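Just one protein chain is left out here, and the rest sit where they should.
On to chain A.
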C-alpha cells in the first residue's frame, strides 16, 4: 500500500485546491443534483394500494428539522493544548499585527 503515496498526496492536494474556489458552486449548484433518484420503490398491492415506505435519505432532505444551530465540529478536542493555541491570537492578549497596537 505504500506505493504511490506521493501521487496520492498530490492528488488529494489538487482536489482540495479545486474544492476551494468551488464554494459558490457548492452553495448554488447542487440543487439540481439533489432532485434525481426517487420514483423507483413504489409497489402496488392488488393494483389498488400503494405501499409507501418512509425513505431515510429523502426524509433528511425534505422533512429535515428546521433549526439554525450549527453543530460543532467533533474533530476539535478543546482539551488539547494545540487547539487552545490555534485561537490564541483572536484575543487582545495574543500577538498583534505590526501595524496596529
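To be clear about the criterion, contacts are C-beta pairs under 8 Å (C-beta built on N, C-alpha and C of every residue); 3 or more make two chains touch, one makes a residue touch a chain; residues count from 1.
Going forward, contacts and distances are computed from a predicted model.
UniProt records the chain missing from this view under the protein name "RNA 3'-terminal phosphate cyclase-like protein", selected from "Exostosin-2", "small monomeric GTPase", "Eukaryotic translation initiation factor 3 subunit G" or "RNA 3'-terminal phosphate cyclase-like protein".
Although one chain is not displayed, chain A still touches it through residues 20-21, 23-24, 26-28, 31, 52-55, 58-59, 61-70, 72-73, 76, 78, 83-96.
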